[in-house]
Structure formats: C-alpha cells, structure tokens
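Note that one protein chain of the assembly has been removed; the remaining protein chains are unaltered in position.
To keep things simple, chains are lettered A, B and C as they appear, and every chain counts its residues starting from 1.
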Amino acid sequence: MSVLLQMTGIVKEFPGVRALDGVDLDVRAGEVHCLLGQNGAGKSTLIKVLSGFHQPDAGTITWEGEPAPLSTPAKAIERGVGTIYQELDLVPHLDVAENIFLGHEVSVGGFTQRGRAHQQARELLDRLGHPEISPTRVVGDLSPAKQQIVSMARALSRDTRLLILDEPSAVLDQGEVENLFRVIHDLTRDGVAVIYISHRLEEIRQIGDRITVLKDGRTVATGLAVQETPTAELIRLMTGRSIEYVFPPRPDTALDRGAAVLEVRDLALAGVFTGVDLTVHAGEIVGFAGLVGAGRSEIIETVYGARRATGGTVTVDGKRLRRGSVAAAVRAGVGLAPEERKSQGLLLDQAVYANITVSSMSRFARLGFLDRGEERRQSQELTSSLDVRPDGVTRAVRTLSGGNQQKVVLARWLMRDCRVLLLDEPTRGVDVGARSEIYQLIRSLADRGVAVVVVSSEIEEVLGLADRVLVVREGVVVHESAATAIDEAEVLDLVMEGKVPA
Amino acid sequence: MSQDSVRVERAALETSREESRFRAVMNSSVGRNSGLVIALLIVCIVGAATAGDRFTSTDNALTILRLAATTGVVSIGMTFVIIGGGIDLSVGAIVALSSVWCTTIATQQLAEDTHWLWMVAVALLVGAGCGLVNGILIAYGNVVAFIATLAMLASARGLAEIISDKKTQILGANGIDVKGFKDFFTADILGVDVQIWLFALVAVAGWVLLNRTTFGRRTVAVGGNPEAARLAGINVRRHTVYLYVLIGVCCGIAALMLVAKTTTGSSTHGTGYELDAIAAVVIGGTLLTGGRGTIVGTVLGVLIFSTLSIIFTLNNRSFSEQSLLKGAIIVAAVLLQQRLASRSST
Amino acid sequence: MSQDSVRVERAALETSREESRFRAVMNSSVGRNSGLVIALLIVCIVGAATAGDRFTSTDNALTILRLAATTGVVSIGMTFVIIGGGIDLSVGAIVALSSVWCTTIATQQLAEDTHWLWMVAVALLVGAGCGLVNGILIAYGNVVAFIATLAMLASARGLAEIISDKKTQILGANGIDVKGFKDFFTADILGVDVQIWLFALVAVAGWVLLNRTTFGRRTVAVGGNPEAARLAGINVRRHTVYLYVLIGVCCGIAALMLVAKTTTGSSTHGTGYELDAIAAVVIGGTLLTGGRGTIVGTVLGVLIFSTLSIIFTLNNRSFSEQSLLKGAIIVAAVLLQQRLASRSST
Partner (left out) sequence: TSNSDGGGDTADTSGGTSAATGSNDESGDKVVIGFSAPAADHGWMGSITESAKKEAAKYDDVELRVAEGTNDVNLQISQVETFINDKVDAIVLLPFDGAAMTPVALKAMKAGIPVINVDREFDDPNAARVTILGDNYGMGVSAGSYICDQADGNKDAIVAEIAGIDSLPLTQDRSQGFKDALAECGLDVDNRVAADFTVEGGSDAAEQLLQAAPKIDYLWNHDDDQGVGVLAAIDNAGRDEFTMIGGAGSKNAMEAIKSGDSVLKATVIYPSTQAADGVKLARLLVQGKSMSDLVEVEVPRKVQLYAPVVTADNVDQFIGSAFES
C-alpha cells in the first residue's frame, strides 16, 4: 500500500496552549488509521490542520510524496480530504441535499439543479443505509444522529481520497455503528484512506488497521498494528499509567435502599412519548437504554421542565414540579447535563468557573454580590478532582477539548448539591481514563444519596453502571428490570424489535 | 413478522413523504409567509372599509407600488445582506451619494454628446464602490458590520454634501440630454410605471438568485454557520464582499429611480431608508442573526408599510395617532405571523 | 530525578501564574480596552494640537463630559441589553416620552405643595413602564427585539406628541416648585456638574452590576447562550424583562437630565439616541450578538464621540467635513482596538 499522506513535526500553538508539539503521522491508501489519545491530546486539532482549517506553526505535510501546504479548507478538499468534524458543521436552515453539496453545488452556470441534487443525495443516503432521510428535510429539524449521517454523505459526495472521522460514533447507537463500519469497509476496498478517531477501544479493534497514539500534543507511538497491540498497552501509552477499565461495584443494597426521590407518573409529550412511569430512589442509578431517536432525551428533558409536558406529573421529594419550568426543577434540586454540550450546556466564551457556578450562584452571593475568590477556589477544587486539562478555571471554556468541556458540565451539578441528577450521554467524547473517573463519580454521588438517571447509547455502559434499567422504544418504555437481570443481547433484542433483519 | 414490519416501515416512509409534501407547501415562500399575506389582506380590508373606492382604485394601487418601489429595491439587497449574517446602515447615505454623483455628471461634466446611460453607469458604480469599501472593511478588516456601515453612513452623506455643496442638483436645469433618462425611468409599460417594473424585476431576480443559484445557497450558509461554510470550501470573506457590493448596486438603482422621480439629486435623499429597509426585511421573517429569510416576505413587508402609509393619508389621521397605531400594527402583524408559522410547522 | 521534575513543575506553575497575572491585567477592563484608550488619547492630542488651550482647559473637559452625560447614561443601559442578546431602538422615544410626561406633571397637574421628587418618580416610572412593555413583548411574546422596540419607538414618540400637543413644555413657565428640581440637577459639586456625577454614578453602578453581581453574570449567560442559560436554571424570560426595564430606567434618568439642562420637555428630545448609544456600545467592544462586553469600553466609546464633536466645533469645521471624517475615525479606532486586543491576547 502506498503512503498517501505524511505529516512530520507538526506544531500548533494557541494563546497559552501548545496543542500540537511535534506530531508525526503517515497514512496509507486503503487503510483505516486510528488516532488515539486522551481528551485534549490534540486529535481534533491535528485533523483541523489536515483539513486546512488551522495553519501549523511548524512541520511539513506531504501528499503522495510531494509537499502539500493545505492553506485553506478549499485546498484540502481539492486534494481529496473529506472530514466529518467532532462538532456538527451543518447549516441549520438549508435542506439535506443543499448541505451535502454545499461548496460544490450541482449547478449549471451558477443555477442550482435541484432535481439532480436531490437524486444524487438520495443515492448517497441509500448507500449510507438511511433511505428514510428526505433530501428536502431542513437539517436543523433532524436529530443529531441523522445530522451526523448528512455530514457523512457530504464527505462522500466529493471525490474523497482521505476520509477523516472525528468521534463519529459518539452520536450513533450500535446498529448504526455497524452500518458505518460497512460503509468504511466499502471505501477502503476502493483504496480510500480513513483516519478514525474514537474513545471506544473495542471499535478500534473491529475496524482499525494501524494506530497512532497522541499524548499532550506529541506522537508517542505510531504505526502500531491493531492486532498485535494489547488494549492495556494502548491505555498505558495514552495515559502514562494503567487503568482498570471497569465499572465501580454496586453496593449490595442497591435496589430500593432509600426513599423515593423522583417520581414520574404517566408523563407524556404529544407526538414523542406517552405514559412514562419512573421512580428513582435516593442512592439509586437508573439507566435508559434505547436506539438513537427513541425519545430518551426528550423524556429526561421533560422531567427537567425544559420541555412542557402534555400530560402526567413529576414530583421530587413529594413536591410536585410546575410543568415547563426549569427554574422550579433546579430549585427542587434537579440537575441536567444535556446531550449537546456546546449548544445546550456551555457558555463557551465564559470562564470555566463561571460555567461551573452558574447554577449555584446564590451560594456565592450575598445580596446579589458575588464572591469571586470563593467561586474560583471551589471551582478549582472540583476541576482538579475531575482532572480537567489544561488546569486553570479562568480560561474560556471554548478553548477546552470536547471531553474536558463535558467534565465542566458535570462539575456544574457537582457544585450544586443535587437531589436528582439527570445525565444525558455523560461519557460521550470522554476518554478512557476520565470515563472510569466519571463512573466512580456517579457512583459516589449515588452513595451520598443522590438519585441518578443516566441515558446512554452504549448498552454496556447502561448495564454496567445502573442499578435498574429501562428500555425505551419509539417513545414507550418497553422493559424495566434490575440491571443484573438482563444482558446485552436481551437489551439489543428489545431495542431492535420491529427492525428488519439485515 | 418481518414482512409485516417491512410493510409498516414502508407505510411510515410513505407518510413521511406525504408529510414532507405538506411540509414543502408550508415551507414554500407563500406558506411560510401566510401570516404576512393575511396581515396585508387585513390592512387592505381596513383601507377599503375606511376609504372605499378611493383605496380600491387602480390609481391608488399604483401609488402604493410606486411608493414601495424605491425602498423595495433597497430592501431586496438588505435581505441578502441580513441573510448573509450582516447589516447595512449606510443604504440611505449611499442612495444620496449616488444621486448626487450621477446628477453632477449630468449637470456639470457631461459633454453634449454623452449618453444618459453614463448617469446610470455612474450611479451603479458609486453604489457598488461604497458597497465594496463596506465589504472589504467587514470581511478583511474584521470591522463589525454595524460599525463599518455606520461609518460609511457618516462619510457618504458628508461626501454627498461636499460634492453637491448642499444644494439640490436639478436635472435639466442646465443639463444635457437628460430627457432620455427621464423618459426611460418615468415611462409606463402596459399602464404600469417603469419604476414598478424595475422593483418587480429586482424582486424576481433576487428570488431566483437566493433560491435557485449557488450564490443564494452560499449566502444562507455564510449567514447560518460561517464556520461550516468555510469548512465546505466556500470563500466566506469574498462572498461577504459580494453581498455588500450587491446591496450597493441596489442602492444605485434606487438612486436612479429617485433621481428620475424627483428630477433632482440631493444629499438629503434616502434619509431613514436604513430603518425602513431593515424593518421590512425583519417583518418579512428574515432572521436578524442571519441564515434564514425570504424575498417574498420582504416584498410583503415593504407593501404592508407603504399601504399603511397611504391608508393614513387617505383617512386624514394625525401624524401622532399614526405613530401610535403603527407601533401596535407592527407588533400585531409579527405576532400573527408567528402563530401561523408555528402552526404550519407542527 | 523525581525531585527535579517536581522543581520543573513548580517553575512551570510559577510561570503560568506570572503569565496569568499578566493575562489578568490584559484581560482587565483597561487592558482589553487599551486600543480605545489610545484612540481617545490620539483624539485628545489632535484636539490639543488644533485648538490649543481652548481644548485643554478644564471648562472644555467639563463641556465634553456634560455633552457625554445624557447619551452616556442611555449607553450604559444599552450595554446591558446588548450583552443580554437584545437591542433597543426605542431609547430616544422613551427619553422623549419621559421628558414630556414629567414636565406635564410639573406644569399642569402638580398642586402647589407637591414636591419635585414627583417629577423624578414619574420620569423613572414612565421609562420603566416602556421598558416593561418592550421586555414582555420580547420575552413572553417572542417578538424580535428589533421589531418590538421599533414599534415602541413609533408608539412612544406618537404618545409624547399627543400628550404635549407637539409643544415644547417649558418648566417654570407656569409650573410649580420646579426650582428645587433645576437647582438639584444643574448644581455642581466640587466644581463638577451634578449631571456629570450622575453619569459617573450610573457608570460605576453599571460596572459593579455587570462584573460583581449575579445579575451581571446572568446577563452574560443569557446573551451568550440562552438555551444553556435556561437549562442551567436561569429564568431567561424574566431576566430579559429586567434588562429592558433597566434600560428604561436609564432613559428616565437621561430624560430628567435633559429636562433640567434644557428646562423643557419635548417630543423631539432624544432624537437619534438609539444610533448614538448603539454606536458607543459597539465601538466599546461589546458584541452585537450578545454575551460579551464592558462598561469601560462603552464609556470610552461615548467619550470618543463627544470629544470628536467638540473638536470639530472648536475648529469651526463644517458639518459635512465632520461627517466625512467621523466615518474614517470610527473605522480607524476600531481597527486600532482590534490590533491591540489581538496582541494582548497572544
């Protein structure tokens, strides 16, 4: 296999951070090259350099043996670099076909040919296994998972020689990940090179050919053959220590050990879900499993008051919450870590500490005046304990990597002593090390008497972390049992039921 | 069972296609603007009820359209700029400068044998030039659009005053060959003024440009998510410059219409156009934050405002009452549009 | 070796602390606004060079500050609204309505024995009331801020005209007990006018409110990412209403200052304040899209504009030249501020 791309000694500095500090990488045509590293290791920055978005401060890039400065995204695209970014990069008010062909519209003399564009979009979506997405749908109305698929169709719509996927599986469920892998196989067979980034090591095992590991902006290992490298070795390379990748043990008394804190009765949101009953006790972790689009996010957002329920009641500690009022829920001690941290969770231009204290300001305020020193001190304690990197609570959240941003969102609710914590995909985009830290954290919160609800698309995570599991399909809870009473295959069956076997 | 489920899925697919056809209608320009259409109808009914056939006459309709034409042309340009994530406060000043410059050409510098098309060329070039300066400052100088165009507002009007020495420059006073110019811009075709045809032409061209060309789709992308547009290989800066040049040209056209209509160029022309145009665009449903908007909405917005003006004149209301009412009507129209739009999307 | 690495780490920590102290200075209000400070200095140097001690005199400084005071107070309110993700086009009209209403109280309705503080109360209440209407329309009616306040602009000015019957209402003409009012608002303390003190007071209060209170923190959150603010438990709608009430009160204060200064209430007061205030806020570095801004920047912005104005007058320049130059100067100031800000952040 010929070397398609070679990067040597790439350096990229941001104000105050050296995000890349001498990265080497070579990618061969037709291989799946996996990029591993902890949160903030520089993976996303590296691919942004590769796609012409950032200019490296030092280092060389060669493309098929000749130097190739990728000075703008347009130049990179011209070479055949197709990228699916970690943050969704679609235009909300354009439709699916228009997003797919943005920048290289199907047109004659500047006039778009919508019929042809729709047809080609249709073909691409069919190829990706998603014929149900209409090319005329406005992208802003699609769920994150479907938007991801549109991004993918966009990358495929060009004559792509190198496809870069930055944590594509973060918003996909297992069925769709399989589907994605099928597409990747097809591509590599045609000689397309793929760079694949993920924090899920089992995925790497399934799909990858070679691995490059980044740590603190530096290449610590490159060209490792996937088959010959044990997982423990990978973790050691990434983190510099060895980590037991396990879930914290459940206390024996996990089930029904405390008083019922959160009680949801017959909750409904017209057109999305109906008749949801849920009781969570103090010290208990309840997990929601289901396919993407099953309506799990909607359920917990409605519990939280972020959506106005069309029926049913939510009570916390016996007190009924006002419908559609987040403020009431927060006052009653409920917290939510939302699914899309950038658009729903964070004040990107604000300092880390301001993001952490935003829901517990009254604790730091006297007559409305804030004690900023105390805010920073307590925030610092939290971020240190969560190992948020880079350290320092006064930096703007925007400059943190995806995984570290997620930790900041969690820290917000840790700062506020919650009675109920609703976590939507809490480990999405979080690296192996931090992941087990977050699991420990969730468990220790439960041990302190908090009622926790976790939504996750990783069945393994739901089963491993939760005490009790609810399976949701198309807006209906189809199963509820202790986590130990059901296994992964059974959950998959429940979740997939009604789906055509491929 | 699996066959059953296949059938179910097909059915679901079909419904979703049905639905999408319905959505397509509701998302079409007319559907999305049904609230505005109704608002305009209500305004017309009020007009007919209070002023009778003085309102419903063809002459009156033409008067409304003539009134709408000048700001209308500017508003079409403004729609593009706002959808593209910008704003232009300098439109009125650019209209003034264009009108002054082209009448200066006509009254002072043109030799006997020079054609009036030179005036047209000058007006359009001045407009495009101002737009170019705005665009470059905004796209390459990273000056906020609000500030850059505010600065242009001050400068262009100042320059217009200096060129015209604050005098109203009258066409034909000692000018040359301007008859052709006036004849062209004040003629009527099929009983409708050229100015109205021009407005219609600009509106239709704007619609096609926005909805049927790569330029239009890129405008939406640049305004909706500039980062994504850049990543898709679009030259966001250059596109931004194009947008300001486009609105500059629209200002040039408006200046020509105004010069023909008043036979004058003056540094006071176009006063307040910025707010009028922005108001028409925003009431037409274009998001001020960019990324979404319709030409049809803007045209309806312009028509609502000019119809209101004429109704007030017909009914002999005092200016203060008008102001008071205008505020209430604007809010009512927006609320109506909202209710209907939210209904159509569910 | 492990000791070594500890030492290295300490050193790194120290540098980072050093660095962070440096960053803190650069990120402080003054640091972030160094470009504006320099722009103001340059403007002052130009003033001193062209007008000599007529410019550098204390009297002149006071004149500049007096000129800045009224729009300054409104601009402070505007800073909050814009940081909070909104905009208010109705400030000028609210100032007019407040001035008319409070002088009506003074000249027509007050009994002999009523205190002039009633005037103050009325002006503030009228301002707050208009702000409340704006806020409710925007936050609960979901009307775009631009449109809602444009409607308020028309309505408030219309109402002011109706109440005053378009006449200038002169204080003390047949009014009662207004001496106390005038005495208070035109007095000077330590050689500086009360109006200037008021401006300073509002600015300092604004700074504290924005930077040191939960209200300010919420304002930034609401403007920066309303959805995230909502999910964090902030009542975004109610907060939005507060912001418009706040700017309404600022308009009330400005109206009082204006009434005292001109001894009149008039429906023409406050004309053009909206653009002046927005321009000062934006040139001061506040993002028009919300979520970020400084009071110090706004104050500097206001001062730059009023100093420029005085310099032109001192030099007896024509208004047109002023306009032409003003545009260029605005752009220059913004570009300068940008270059310096980007340098300070690297």
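In this text, a contact is a pair of C-beta atoms (placed from the backbone, for glycine too) under 8 Å apart; a residue touches a chain by one contact, two chains touch by 3 or more.
Worth saying up front: this structure is predicted, and the values here are computed from it rather than measured.
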Considering the entire complex, write down the shown chains that touch the omitted one.
B, C
Out of B:N225, B:S267 or B:T294, only one touches the absent chain, namely B:S267
Contact with the hidden chain, among B:D88, B:E161 or B:E274, goes to B:E161
In the complete complex, the non-displayed chain touches which residues of chain C?
51, 54, 59-60, 63, 66-67, 161, 166-168, 170, 173, 186, 258, 261-264, 266, 268-271, 309-310, 313-314, 316, 318-320
Where chain B meets the left-out chain, the residues are 54, 57, 59-60, 63-64, 66-67, 70-71, 161, 166-168, 170, 173, 186, 258, 261-264, 266-269, 271-272, 306, 309-310, 312-314, 316-319, 322
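Please note the rule applied: only the chains that are shown with their structure count from here on.
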In whole angstrom, the CA-centroid distance of chain B from chain C equals 31
So which stretches of chain B touch two or more other chains?
none
Would you pick out the residues of chain A that each touch at least 2 other chains?
none
What part of chain A is in contact with chain C in the complex they form?
15-16, 304, 306, 326-327, 329-331, 336, 338, 343-350, 354, 358-359, 361-362, 365, 368-370, 372, 392, 394, 412
Residue positions on chain C within touch of chain A in the complex are 16, 19-20, 23-24, 212-215, 217-218, 220-221, 224-225, 227-235, 291-292, 345-346
Okay, in this complex, where on chain C does chain B touch?
89, 137, 141-144, 146-148, 150-159, 161-162, 166, 275, 278-279, 282-283, 288-289, 319-328, 330-331, 334-335, 338
